[in-house]
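Note that one protein chain is taken out, while the other chains of the complex remain in position.
Lettered A and B in written order, each chain numbered from 1.
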Amino acid sequence: MNEERILLAHGSGGKLSHDLIENIFLKAFYNPILSPLSDQAVFASPAGRLAMTTDSYVVNPIFFPGGDIGKLAVCGTVNDLAVGGAMPLYMSVSFIIEEGMPVEDLKKIVRSMADAAKSCGVTIVTGDTKVVEKGKGDNIFINTTGVGVVKDGINLSPSFIRPGDAVIVSGTIGDHGMAILKERGGFDIPVVSDCAPLHELVRDILSTDAGIRAMRDPTRGGLATILNEFADSSGHAILIEEEKIPVKEAVKGACELLGFDPLYLANEGKIVVVTSKDSSERVLDAMRKNPLGNNAAIIGSILEGSVTGGGVNSPARPRVLLTTAFGNTRVVEKLTGEQLPRIC
Amino acid sequence: MCLGIPGRVVEIKGENAKVDVGGAERKVSLSLLEDASVGDYVIVHAGFAIQKVNEKEALQAIKLFDGFAGKGK
Partner (left out) sequence: MKYIDEFRKKEPARALFKEIEAISKKEATIMEICGTHTHSISKYGIRGNMPKNLKLISGPGCPVCVTSQSDINRIVEFSRREKAAIIATFGDMLMVPGSFSSLEKERARGADIRVVYSALDTITIAKENPRKEVVFYAVGFETTAPTVAATVVAAKKMNLKNFSIVSLHKLTPPAMRALVASGNINIDGFIAPGHVTSIIGAKSYSFLSNEYNLPCVVAGFEPLDCIYGIYMLVRQINEGRHDIEIEYKRVVTWEGNKKAQAVVNEVFEAADAGWRGIGNIPGSGLRVREGFSDFDCEKRFDMGKGESAEDDLKGCACGMVLKGLVAPPDCVLFRTVCRPESPKGPCMVSSEGTCAAYYKYEAGDFLRSGAYE
């Protein structure tokens, strides 16, 4: 490929499209299922229950400390499968590229995806490419579908959550959110995105054979939003302790400066697990032995019954409560809208 | 209306400084202060240092509050 930048013709299905696919995508992702470059990928169906997920990646900036949109796309897809107890197997990748995107950037992103896929043991088996006019796309959007298989005996769902269960988080929160904000300018912290594939950490957790109820990865909306989802889906309230939640000092400092709350910042390499009380220490141990779970901590527990909140007019619903480092207990709501930097 | 955070001045270049809060650094304008030196603590608001922290007063306040802590038990 001689071009420096992606042209509209690269998406039109003709010679340039073919060159792009051969020289960039196939070269990086090469495997026997993909190589015929058919309109579909055909493969033997694995034994067991299938899990499928889909996601779109539109992060801006596309390169950030600790990763890029490509690595994010692969890890994010793998993680959505993993937290359901699925072993990730196959992925599709769809690119929507803005006319004018530097080819070098695309190559870097594709290289990232290939590396991430290899380290996850997931195969990219089919794909698609479109190019839109300059100004109609933000550099590059990536859509994926992931397919995995769930072993017999693995059953995870918030409906299994019981009062007394423990809530564990696998490590420090807010790293990815802060890395993105840092890249957008204004401040500096020695923190990079935690973007990582979590399937092996999940395997370690499940191998303890303990009473694992449910797992989620707290991406957009942060820890607070995931906990609210658990509360709503399970019908039980949750109490967490601020002092137990792992947060890097520099993330705390940046949050103070900008008026953000780490509970609502995005993560791309963390899991929240709910387990039975009896098994919590065992699960914690297993997590800590994995490099992605070094800073795992039990942060709270599931409460008896749902807790109605608000005054006369507020509909009853289970709540997430936080006992602050200061000693008071308050409600933690889901994230609404965007977190915007406060000045006032 | 006054989100202002105390941070330590770690570098000064002309009217601008780098201020550190717990390991996070931000570029901040010193144009509203008479003077500032590396090592000073300043209150940061909307990208400006608006006042220096009087460390003697700060330590006295901390001592006062710690004194109350003893009584709280």
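Assume a residue touches a chain if its C-beta (ideal position, glycine included) is under 8 Å from a C-beta of that chain, and two chains touch if they have at least 3 such contacts.
Nothing here was measured: the structure is a model prediction, and the numbers come from that model.
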- Task: List the displayed chains that the omitted chain touches in the full complex.
- Result: A, B
- Message: If I consider the whole complex, including the chain that's not displayed, which of A:12, A:294 or A:324 touches that chain?
- Response: A:324
- Item | Touch with the omitted chain, as defined above, among A:14, A:36, A:61 or A:186 | A:186
- Had the left-out chain been drawn, it would touch chain B at residues 1-6, 8, 21-22, 29, 31-34, 41, 43, 45-48, 50-51, 53-55, 57-58, 60-62, 64-73
- Message: Counting contacts across the full complex, list the positions on chain A that touch the omitted chain.
- Response: 186, 239, 249, 252-253, 256, 258-259, 307-311, 313-314, 319, 321, 323-331, 333, 336-337, 340-344
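Assume only the chains that are shown with their structure count from here on.
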- Between chain A and chain B, centroid-to-centroid distance (C-alpha), Å: 36
- Message: Applying the document's contact rule, which stretches of chain A touch chain B when the two form their complex?
- Response: 186-190, 248-254, 256-257, 259, 342-344
- Task: Enumerate the contact residues on chain B facing chain A in the complex.
- Result: 1-3, 5, 7, 20-27, 44-46
